[in-house]
Every structure is written in C-alpha cells, then in structure tokens.
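Pasting in a structure now, in structure tokens, and then I'll have a few things to ask.
What you see is the complex with one protein chain gone and the rest in place.
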Amino acid sequence: MFIRRTLPLLIAGFFGIAMIIQFFIPHPASRTFYNMVLDWIIIVSAFTYLMAVQSTVELHTTKIKRRVDGWQYSLIVLISLGITAFIGILGGAFTPSTFLMKLIPAFKPSSTSPLMYTYLYMQVPMQSTIFSLLAFYMASAAFRSFKARSFDATMLLLTAAIVTIGRVPLGEFIYKDFPEIVEWILKYPNMAAQRGILIGVELGIIATSLKIILGIERKYLGGGK
Amino acid sequence: MAISTNIWIWIAALLTLAIYSFLYKDNPFYKFAEYLLVGISIGYGVSIYWHNTIITKVYNPLVHEKDFLVIIPLILGLLMFSRFFKSYSHLSRMPIAFIVGAGTGLSIPSSFEFLFKQVQGTMPASLDVGNLIIIVGVITTLVYFFFSMEHKGFVGKVSRIGITFIMIAFGAAFGYTIMARISLLIGRIQFLLSDWLGIIK
Amino acid sequence: MKITFFLIFMSVFLFAQDNQGSVPTDSTVISELSFIESFIVSDMGSDDGTALRVKWIFADHTKIKNHIRLYREIESDTARELLCDITTSTNEYIDKNLCREESYRYSLVTLDSVGAEMPGIISTDYIKPKANYFKTNKIILLLMILIYTSVIVILVETVKKGKVLFVRKISGLDTLDEAVGRATEMGRPVLYVPGSSTMSDIATIASLNILGPVAKKIAEYDTRLIVPNRDPIVMTVAKEVVKESYSEAGRPDAYTDNDVFFLTDSQFGYAAAISGIMTREKPATNLLLGMFWAESLIIAEAGNTTGAIQIAGTDAVTQLPFFITSCDYTIIGEELYAASAYLSREPLLMGTLKAQDYFKGMIIFFICIYLIFLIISTIFGGDVSFLNKILEIIKFIFKS
Partner (left out) sequence: MKFVNFINKLDKRWIYLLIALVVIIPFVFPVGCPMKITPPVQSIYNYIEDSIPENGVLLLGVDYDPSTMAELHPMAKALTYHAFYNNVRVLFVTMFPQGSGMGQDIINRTLEHWNSINPDMPKELGKDITLLAYVPGFSAVILKMGENIPATFNEDAYGNKLDNLSVMEGIKTYDDIDYMVEFSGSSVVLSWLIYANGRYNLKMGIGTTAVSAAEYYNYLQSGQANGLLGGLKGAAEYEKLLTDKHDFSGRNDASVGMDAQSAAHILFILLIILGNITFFIKKHQEGK
C-alpha cells in the first residue's frame, strides 16, 4: 500500500518543495542541486515518450484482438509505426547512419536520410492537409451557423469583420488607415480582456500545481487503486 | 505545364487528395491516410527519440564519459517500462511523480513572477486614453470571472462591461482565426498547383 | 495542516538569519582625485557570490568633461586589468562572473579629452565576493506563495468539515435546465458531448461533474440521453456517473448502457460521427461541455442545421468565439469550473475556486487603488511626490 499510494506523493511533495526553496537560495550549493535535478528530469522524461507509444499500441492491439469494426485501420497504424521506426533507428534521423552508408553506398553523409523522406513527403502533406480542411468547415459555418443571435455575438461578429478586412492588403485599399484601427483594437480593448482571462487561467494553473505538491491532488497518478 | 516527375511528390499529392476526399464523404481512403499518419508520426518520434535522446543523453554519458551519476535517473526512467506488465504498472508512478513534482516546483515561483509582470503591466506610469481602457478592461474582465459575489446591481453592470470587452477580444481572435485557417488552405493549394502540377511558378 | 506550518516556520528561520542582504563590507577610499566624493566596492546581495558592485559619487558633475577608466586587480597576480571606460552619467558598475576564492581591488583613473590617462588614481581595498543564503529581493514573492498555499489548504479543510461557501449560480446552469426541460416536453433525446480530451484535462473533469445532475434530471422525465466519447477512460467514468444519477432519481432500470459509448479516437472522425448522430437521432438539445480543439466547428455547425438548442462550455479560448456565434448559450472559460464546483460541492474543487477568487479579488483591489491614485495624481499635474510614493509602493508589491 505504501509503495502504491503514499511513496509517489512523498516524491512529488519533496521535489516540489525543494525546487520552490531552491528558487530563493542563490548559494552555489543550491545551484548544483538545481542543475542535478534538471539533468535527472531530462533523462527520466526520455522514457515518458514510451508511455505515449505504449498507450497507442495497446489501444490498437486490443482493437485488433477483439476484431472491433475498423480493426484493419489499427493494423495499418501498427505496420506503419513499425516500418518508420525501423527505417529511422537503422537509417539515421537527419543524416544517413554509418550502417546505412555501408549497406547502400548511394547514401552520402550529405544526402537526406530515408526517415526524412517519410517525414517530408508523407507526414507533412497529410498533417497540413488535415488542418487545411478547417478552411472549408469555416466557410460553411460562416454561412450557416455564425449568427448575430445576441448582443454579445453581434459585438463579436462586428469586431471580427473589422479585423478580417483590416488585416488584409485589400483592407488598406478600401480605407487608408484601416490597419491603424485594427492595430488599436488589438493593442487596447482586446489586450485588456486577454490579460484578464490570462490572469484567471494562471491563478488556476498555480493552484493546481500547489495541490499536486501538497498531495491533495492525485488524479495525475492515473485512476485505479 | 511541367507536371513533376518526382515519385515522392506524387505520393505526397495523392495522400493530400485522399484527405481532401473527406470533404465529399467519409471514405476508406481518408481513414487509411489518417491512420497511416498516426503510425508514421509515432514511428518518426521514436526514431528521433532514439538518436537525439537515448543515444546522446543516456548511452554516451554511461558508456563513453563514464559519468555514473546517470544511473539513478536511469533506474527511475526504466521503472517506466513497468507499464507493460499489468501487475507492476503501479511502479511507473514513481518516475511520473518525480517529473510532475519537480516540474510543478520549478513552475510555481516563475509563474507567480509571470503573473506579477502582467499585473504590473496594468499599472502604467501615465494616464492616457489607451492606458485607461487597459485598466478598465482588465478590472471588468476580472470582475466578470469573480464568483464570490452575485452579479446584481453595480457589480452586475461592471461585469456587463467586462463581457463586452471579452466579446471584442473574441471578435479579434475570431477574425484572426479566419486568416489562419485560410493560410493553411493556401499552403496546400500552392503545393498542388506549383510543386505537383507546375501550373504556377 | 502540518505542511503549512513547516513552510511558515522555514521562511521565518531564513528571514531572521539574513535580513536586509549581507551587510556590505565597505572598504575605505584613498581619495586623491578631488572631484570624486566616494568610491566604494561592496558585495552584490542575493547572489551566488560571483558579483561585486563598484559605486562612485561625483562631487559636482560640471567639472568632469570626458570619461573615466576603471581597472581591476586580482590579489594573486597584480596584473592590472582594464575593465571599461565610463561616461559621467553612470555611477555604478556591476562586475559579474568573478571567482569566489579570489579577492579583487578596483581603481579609477580619469582620461583627458584625447583619451590619454591623466595622473592620479583612486583604488579600494581588496574584497572577496560572498555567496548569500537568501534572495532578499524576492521576499514578497515567497510571502505570496505561502499566503496562497495556506488559503487553499484552509479553504479545502473548511469545506471538508461541511461549511457551505457561497458561489454564485452561473446563469448558464438555468439555461441548461430549460434546454433539458424543452427536450423532455418534445420527447426527443438529449446529446451530451463531454469534450475530446482525456481525464488529465480539468475541463473534462468539470464536464463530468455537470453530467451528473443533468443525467439525474433526464432520468426523472424518462428521456433518452446519448453520450459519445473519444477517450475510453472518460467513457468508463461517464458510464458510472450516468448510472449513479439514474439510481439517485429512483429509475435504475431506465439506464441503457449502450447510450454511453466510445466512438473513435481520431479528432475529425469523432466530429464527423457526432454530426451523423445529430442528423440521425435528431436530439432536441445538444450539450457540448469540455475541452475542444479545431473540430468544435464541425460539431457546432451540424447541431445548428438540425435546429437543436445548443449550450456549449469550454476553457479553450481559441474555440470560444465559434461556440458563442453558433450556440444559443456559452459557458466561458472559468465559468465551467465554477459550474462544476457549484453542482458537485466537492471540497477540492470548491476550496480551490474560492482561493482563486480571493486572490483575484486582491488583484482587483490593488489595481483599483492604483487607478484611483493615478487619476488623482494626473489631476494634480502628475508630480506630487506624496502620490507618486504611493504609486511606487503599490507597484513594488508586484515587482518581480
């Protein structure tokens, strides 16, 4: 029970308080402790990426095992993951690895590694295209659902119209100092409200961090017993 | 009209069209491209991790520079592997607790200072129209998000002004977001028209 | 409680041990050049012992036309090192990256208009930089952290003991009840989307807290509740919340387990599938509460076309503009946390919310005071020293 529940909270509490105190002590001893903890965080977080990979692989393997509909697509995920990792680890990340250059003499140290081919010509087009779909959705939403249904929504749409037109070269064409108006809106009223929201959000983040250190907040350890 | 002959440009173009087919209807081509993307991006991440992190930060110090202080975080990190075995998965809580604990400890003093810089920015030395709007805007927005008093009477009016400021801010963000989404589309059209089909320069 | 006492005790100990910075060990000056009144070097406070502060005061500025030159000597080797030429406007030089074991001496030489050194030199004694134990200029920051920590702990404890703290009712919750009421009258289902994020997101937890009372109200009127999820863990928690609400409303049999289901983990696939549910099931009310990303646009637009009443709530600032224009009512940012605290009355949520509120109140108070004094001082021409002093003090509190 101690290992499972209280030890993690003790570790979090100890290092949390230690790093807060360290901030206030400029003494060289505290600075070396600070450097050591930073190195440790870097090395330990090298393994946290495994968590993301493990949870995705587990999600898709269970989908295949249970033959959930659409399990073929999970197969594609696992196969493409395996191949890309294999190419990347053996073939080198940005420059072809020595092993690859021995295997296939065509690869010089200056040529792009196989992994970069999959990145530049498969991941980049797909990922940027998925997000460019949003322009289409916004166009149809602009027509069908963005309505001035209340005073607030009207204020929002009016400001949006001014900023949209003002921020484009055509805007200056229509009215000479349109950009100045837009810049003023962004610099004063918009900035004030964004700061108000930011102060609220920051207070929330700090409160959550304090609860984690004091051991009141346990959700980050994941559910279960 | 120089259609590109590079096989890789063709692969990229076909995958782009596979994703755009989602606009017409959700179809197997889109699903294939989307799940392929998930697999490739994680495979890419693992390779970068392997070369840039595990080799440089763990393997080299241990094997070449004989810096054995690395052992302690190494053991803590290896505990992460316990997630693969159901019965020992709770052991992975130790490294998570260390990172989250130390991370939050580092963030609290600096976040407070970040917050103070914002509050100090709202205390200008001189008073002109712009500064007045900033101070009034910040106060009214904060009052709108104040939950310990009923929003009636004077406080109600102040929070009414606050929500108007918030709507102007959201309007500005909204106008800017339109610009962002279109730029993404322009980027892809540029790729299809010039790199692939060679219609434009 | 023991943690807060430990923190307070620890700060008092540190505070007492080393108050207004280390007492600067001045060294006397051998004054040969008449127009320099004093020339002292002292240890830089609140540092790790690698910096010294060299300070000089001119008797009268007018006499000095050109630059002065600063030299530094280390005790172990007497080679004099040229530091820099200084204009007469500055009267302080902070020498950094020194070594703690060495002791240093500084000397000052005046230059004539051509830049050659004039005879006559002043120098100080040797002084060794000292590492300090406490950053005295950050005391206020430490106090703020301690106050905020103790306020959170005290409030969470009082709520645990059952004391009821006042939180205003978010107007969004009334519209929520009306919308659910409308669906029950028309006998059409209610669609509840708990956001597209995982359990580690505060907004998802807040959304599941609101799902409880909503499900309870729906159970009383025997209307259908559909809850599509994007994360398996969120789905399991949602199932428990809905089942518990149905039994609380005395209708455990009416709970249909496969109405709370897992859709897909892909972002846009999830949004497209929800639009499909909206057109097929034609729910009268759509509740979109939780963390959303770019796919919020697709869901809100699809709901709009089916003519359902839509209430959204998220803390994702970038998605709020779309919800405000597409949905009938939107719960904005922190109101979502206030709504979940108001409904669930859970000590942790309530305590933190109130602590944040008090701190926000303090910031509002200080900015208002600053504004009032600023207005007064501008009315009086802006150079009233007494008022400027007050403005400085308020600003000093938040000096980082």
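The chains carry the letters A, B and C, assigned in the order they are written, with residues numbered from 1 in each.
One rule holds in what follows: a residue touches a chain if its C-beta (ideal position, glycine included) is under 8 Å from a C-beta of that chain, and two chains touch if they have at least 3 such contacts.
Note that the coordinates shown come from a computational prediction; the quantities given were computed from them, not determined experimentally.
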Practice problem: Using the whole complex, pick out the displayed chains that touch the missing one. | Solution: A, B, C
Quiz item: Touching the left-out chain: which of B:Leu62, B:Ile163 or B:Ile182?
Solution: B:Ile182
Quiz item: Which of A:Leu100, A:Met138 or A:Met155 touches the chain that is not shown?
Solution: A:Met138
Quiz prompt | In chain C, positions touching the absent partner | solution = 317-318, 400
Exercise. Could I get the residues of chain A that touch the absent chain, sorted low to high?
Key: 31, 34-35, 38-39, 41-42, 45-46, 48-49, 92-95, 112, 116, 119-120, 123-125, 127-128, 130-132, 135-136, 138-140, 142-149, 157, 160-161, 164-165, 167-173, 179, 183, 186-187, 190-191, 194-195, 198
Practice problem: Extract the touching residues of chain B with respect to the undisplayed chain. | Solution: 23-24, 41, 44-45, 48-49, 51-53, 56-57, 60-61, 102-103, 106-107, 110-111, 113-114, 117-118, 120-121, 134, 169, 172-173, 176-180, 182-190, 193, 199-200
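The rule is short, and it goes like this: only the chains that are shown with their structure count from here on.
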Practice problem: Take the average of all CA coordinates in chain A, do the same for chain B, and state the distance between these two points in whole angstrom. | Solution: 3
Exercise. Determine the centre-to-centre distance between chain A and chain C, using the mean Cα coordinates as centres, and give it in whole Å.
Key: 19
Exercise. Specify, in ascending order, the residues of chain A that touch 2 or more different other chains.
Key: 13, 17, 20, 23-24, 70, 130-131, 133-134, 138, 152-153, 156-157, 160, 197, 199-200, 203, 206, 210, 220
Quiz item: Residues of chain C touching 2+ other chains?
Solution: 138, 141, 145, 268, 317, 321-322, 324-325, 333-334, 360, 363
Quiz item: What does chain C use to touch chain A in their complex?
Solution: 3, 7, 10, 14, 46-49, 100, 131-135, 138, 141-142, 145, 148-149, 152-153, 156, 199-200, 202, 205, 232-233, 237, 264-265, 268, 294, 297-298, 300-301, 304-305, 315, 317, 321-322, 324-326, 328, 333-334, 337, 348, 352, 355-356, 359-360, 363
Self-check item: chain B-facing residues of chain A, complex
Solution: 3-4, 7-9, 11-20, 23-24, 36-37, 39-54, 56, 70, 73-74, 76-85, 87-89, 92-93, 115, 117-136, 138, 142, 152-153, 155-164, 167-168, 184-200, 202-203, 205-206, 209-210, 212-213, 220-222, 224
Exercise. In the complex, go through chain A and note every residue touching chain C.
Key: 13, 17, 20-21, 23-28, 31, 59, 70, 130-131, 133-134, 137-138, 140-141, 144-149, 152-153, 156-157, 160, 197, 199-201, 203-204, 206-208, 210-211, 214, 216-217, 219-220, 223
